[in-house]
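Okay, so here's the structure we're looking at.
Removed from the display is one protein chain of the complex; every other protein chain stays in position.
Per-chain numbering from 1; labels A, B and C assigned in written order.
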Amino acid sequence: MTDTLIKVDLDTSPYDNEMIHNRWHPDIPMACWVEPGDDFKIETFDWTGGQIKNDDDAADVRDVDLSQVHFLSGPIGVKGAEPGDLLVVDILDIGAFDHSLWGFNGFFSKQNGGGFLTEHYPLAQKSIWDFEGMFTKSRHIPGVRYAGLIHPGLIGCLPDQKMLDTWNSREKALFDTDPTRVPTLATLPDGGPSAHMGRLKGEARDKAAAEGARTVPPREHGGNCDIKDLSRGSKVYFPVYVDGAGLSMGDLHFSQGDGEITFCGAIEMAGWLHIKVSLIKDGMAKYGIKNPIFRPSPMAPKYDDFLIFEGISVDEGGKQHYLDVHIAYRQACLNAIEYLKKFGYSGAQAYSILGTAPVQGHISGVVDVPNACATLWLPTDIFEFDLMPGVDGPTKYLDGSVDMPLAPDL
Amino acid sequence: MTDTLIKVDLDTSPYDNEMIHNRWHPDIPMACWVEPGDDFKIETFDWTGGQIKNDDDAADVRDVDLSQVHFLSGPIGVKGAEPGDLLVVDILDIGAFDHSLWGFNGFFSKQNGGGFLTEHYPLAQKSIWDFEGMFTKSRHIPGVRYAGLIHPGLIGCLPDQKMLDTWNSREKALFDTDPTRVPTLATLPDGGPSAHMGRLKGEARDKAAAEGARTVPPREHGGNCDIKDLSRGSKVYFPVYVDGAGLSMGDLHFSQGDGEITFCGAIEMAGWLHIKVSLIKDGMAKYGIKNPIFRPSPMAPKYDDFLIFEGISVDEGGKQHYLDVHIAYRQACLNAIEYLKKFGYSGAQAYSILGTAPVQGHISGVVDVPNACATLWLPTDIFEFDLMPGVDGPTKYLDGSVDMPLAPDL
Amino acid sequence: MTDTLIKVDLDTSPYDNEMIHNRWHPDIPMACWVEPGDDFKIETFDWTGGQIKNDDDAADVRDVDLSQVHFLSGPIGVKGAEPGDLLVVDILDIGAFDHSLWGFNGFFSKQNGGGFLTEHYPLAQKSIWDFEGMFTKSRHIPGVRYAGLIHPGLIGCLPDQKMLDTWNSREKALFDTDPTRVPTLATLPDGGPSAHMGRLKGEARDKAAAEGARTVPPREHGGNCDIKDLSRGSKVYFPVYVDGAGLSMGDLHFSQGDGEITFCGAIEMAGWLHIKVSLIKDGMAKYGIKNPIFRPSPMAPKYDDFLIFEGISVDEGGKQHYLDVHIAYRQACLNAIEYLKKFGYSGAQAYSILGTAPVQGHISGVVDVPNACATLWLPTDIFEFDLMPGVDGPTKYLDGSVDMPLAPDL
Partner (left out) sequence: MTDTLIKVDLDTSPYDNEMIHNRWHPDIPMACWVEPGDDFKIETFDWTGGQIKNDDDAADVRDVDLSQVHFLSGPIGVKGAEPGDLLVVDILDIGAFDHSLWGFNGFFSKQNGGGFLTEHYPLAQKSIWDFEGMFTKSRHIPGVRYAGLIHPGLIGCLPDQKMLDTWNSREKALFDTDPTRVPTLATLPDGGPSAHMGRLKGEARDKAAAEGARTVPPREHGGNCDIKDLSRGSKVYFPVYVDGAGLSMGDLHFSQGDGEITFCGAIEMAGWLHIKVSLIKDGMAKYGIKNPIFRPSPMAPKYDDFLIFEGISVDEGGKQHYLDVHIAYRQACLNAIEYLKKFGYSGAQAYSILGTAPVQGHISGVVDVPNACATLWLPTDIFEFDLMPGVDGPTKYLDGSVDMPLAPDL
């Protein structure tokens, strides 16, 4: 029986659990300590800490309090880890709880974070996904079923003070270029009551909360990378910045597409990880490592027949941008959505498929001025019908009777 | 014996061949006509028309005349094709010529086009790649060998006048924002002697040359997409804009990484394609198609063990950018290069590997403000040595005695 | 929470559990009933019912009582199922128990069942395999680690009386050709106390036990097929012979090679399955089905780099056999074992690797008289060292200090 070092109770608030935190700061005390070579289990809340329910009403997505995210389990101290080391993490397994075999996906309101296509889908919507063993399907999006490529959206080690200061200053600089923008350009430390600093209390807590970095973006330490292939069976090498490393993780995803374009997010779930840790002493210098590197799992869904959509960096208004992969990928996604609509999906359903299925987003061409070219790889085997083009045109597989719940802005 | 409809003679100038062109314009006459259902072969020059030689001097890369590129074979008229149709192209096979079993890769001087990492590698360099059956290796970059994922970097149909005007106006608008920039923001029609308008002559030629779009960027019709997976065995659906479709192709690549980051470019070669064409009448409306879509080949190198590098949208100077995938991918590439240098490669060699090997570039996270996250997937099986990190640190596999030729700016 | 319809207590005897049986007979009462469309969990003993222990002594393997095997969970009645239907089983997931994260592999003594290479390894030996999440490794066989391709070695529906009679008569006919052979040619009904007929009692039990077929061989209904690819995520179509179908299963394997050559067997374990059932009415006639057919899982370990060994149907003594694939595969296995010994493995360790790792056994040529050709595909990625041949010869990776426990015949 493998030890579970951090447990969560989904019926209680994450704020009541001292082994949880939702900001990055070197002062957060280790929640527990392990030895190199140990393997153990860690439980996690879903990234919102239970704000989204398994129902047919998107109001909870609309009203989500994003100042709370992401609830992370940790930090885990690894004995002997020192700044400059690489912390090697074998992700041995990941799973949902037997009593919580579902996940959610959705789009935030443009007023509250939005998403990759927020100009096109500005209102809160959600879909619920049920897990049937290693597969998932949604009552809100018929016609698709996937095997999960389960992974932590967020995992990484504590920054030291210098790294933290770097993060805060560069993000503030960006934020200040357009401080009233909606959605915001960057999420800055707020120091408010939403900050959960683990078992840190009182003044120490307040100080750390005031400068603790939000967990939203990926950074040098990894963090919220939302890389679908950093899944069960992968081996990850993390930079270490503080004594003990301080590894934290959360934001489990049952399945996700490259880009996590729906922002809320993948198929989000609570659950557990089984991991093993070890060290490469002085590994950052030895291998010239700045950001984490990893070897993907030998085990992943074999969805390798694709229909591929191209996009270029000309925006929806016809304006030419210079080698902008972000815009090119958006066009590829929009092209795929238009295609899927011909088979009967609503745009929102198609958007959700791109956010939740193991679609690939490739940077296909990035030097042919002025157009970047991005490709969206849609796996055809996840559909219960034939998705390929034919001389007779598409068959409308869906009758439109089922759609995703939508909650208008108040 | 399959008919070869367009032949090229590598010992003569592409300008002497009326079945070649290097600009996009609806007035370019069809080089030949085929029926839907036909299969046939098409020969092509390399994209520069033979400017780069199989030697150890990068001066030809430095001095390349980019106003000439890309030399395309076509346009091929398909009987019955009308605007709004989809032209279905089965790429049945692609190969190099028996008398030309090599290709080139290089970086242009920053003064003449540059490349993805031109700030880091501003001078012209090149590597020559020999083909041994389905494999390639380079005398300038030891320790790697790949099976080719051969593909046309450039393939697409003629634009109509309206589409052409759209291209020209939007690219001019971008160019005008910084007309003296080096490298240029966009390559505009020039009407000069470099324009090869097929068999169009005299005034008609001059008029078309004056407004004929350069072939550099990918656009709605596909064109210079440089998608490595659009390879032999794939099936591509192209939008048709003019009667007869007018399919042209060229810029063959023996192998390339996602992004074609070296710009010059992949492993560039002359060669031939064997293709088959058919039509989906009114397919653009039936399937909501704006850009080409395709189904990849059932046949591709099985390099599926990877070491994956992350990059985020903080640039080399530490400046924070907003969800900029271009910058994030650049960081992932730079991270991979630093890693490879630990095994003895020069930076230029490592850069070339990323440009020529079947590396993948994924848009991993694109919503977690303010950082985009991109990943560079380096296939480990192409290396003759073990690339994985270990507790003992890297073994220097290469002694630095071999490097890529470099030609300083004059 | 998914319902568990059949539970097992590993601390008690399978004979005390009325939802278990170890013989095939149409009179065995259904242990439970489900509706088409239901999904549910089923727990199982290991195939020996706990006779083999997690220790370093092979005496239990030597002394195993094979008259007891296999302990199956079921039969499960499916409402509406009738003879001639196909019972569709989606294997949604399979796992070990949290309190029993290990499995065993071994060779029986030639005096008690033997194995594929019993002439070469005639004595009882065993290895214990620990599960670390989705991976397994053994303290008795260093240098290898696999991701599990978990599957039920045994699954199928109850025979009707006619099918049962066919089985018994044809196997008896074979047995009678050499009734004293060791190992035996066939395992016949014995009617003794070892027969567990589920909840059948008294005379009815004795009658059924007397003619109930042993579970050892695979037969028309599937049964003990030991097909490694019939794993979690696969979809199986079983012939139905009796009203309610009567689906039973057991003999879970964490990992196995094609052929299950060690006989005892794969990496054997207790555990649970999560399955879903549905029906294709009259499916046997519709599709001409005699034996089960299945579609493998989209999820399986990506061990696809192999070193492949050939074998032909000339036996160890040099005698020529006519297109005998059994002998050809034995030679391929022996060839692989000789190869592995050069790296330091004992023959027994190498034999165990072939029995437990996801090796493939292909029938490569079966018409070129007089030699069949079989190939053994050894996945190289499961080894912690480089297995490929080189000019310098093999490096002895193992020092021979660790071997598998052996229990001499008494």
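One rule holds for everything that comes next: contacts are C-beta pairs under 8 Å (C-beta built on N, C-alpha and C of every residue); 3 or more make two chains touch, one makes a residue touch a chain.
Small disclaimer: the values here were computed from a predicted structure and weren't measured.
Although it is not drawn here, the omitted chain touches the following shown chains in the complete assembly: A, B, C. Of the listed residues C:53, C:79 or C:342, the one in contact with the hidden chain in the full complex is C:342. Interface note for the absent chain: among C:74, C:283 or C:405, the touching residue is C:283. Of C:237, C:254, C:272 or C:303, it is C:237 that touches the chain left out of the display. Which of C:32, C:314 or C:402 touches the hidden chain is settled by the complete complex: it is C:314. Not every partner is drawn; the one left out touches subunit C at residues 86, 88, 115-116, 166, 170-171, 173-174, 183-187, 216-220, 222, 224-229, 237, 258-263, 265, 280-283, 286-296, 305-312, 314, 318-326, 329, 331-332, 335, 338-339, 341-342, 360-375, 388-391, 393-394. One chain is missing from the display, and on subunit A it is touched by residues 302, 304-305, 381, 386.
Although one chain is not displayed, its contacts with subunit B can still be listed: residues 1-2, 39, 91-93, 98-99, 101, 132-135, 147, 232-233, 274, 276, 297-303, 381.
Note that only the chains that are shown with their structure count from here on.
When the CA atoms of subunit A are superposed on subunit C, the rotation angle comes to 180 degrees (nearest 5). At the subunit A-subunit B interface, residue numbers used by both copies make up over half of all numbers present, so the two copies contact each other through mostly the same positions.
Taking each chain's centre as the mean of its C-alpha atoms, the one that lies farthest from the centre of subunit B is C.
With each centre defined as the average position of its C-alpha atoms, the distance from subunit A to subunit C rounds to 40 Å.
For the pair subunit A and subunit B, the distance between mean C-alpha positions equals 32 Å. Shared interface positions of subunit B, i.e. residues touching 2 or more other chains, are given as 305.
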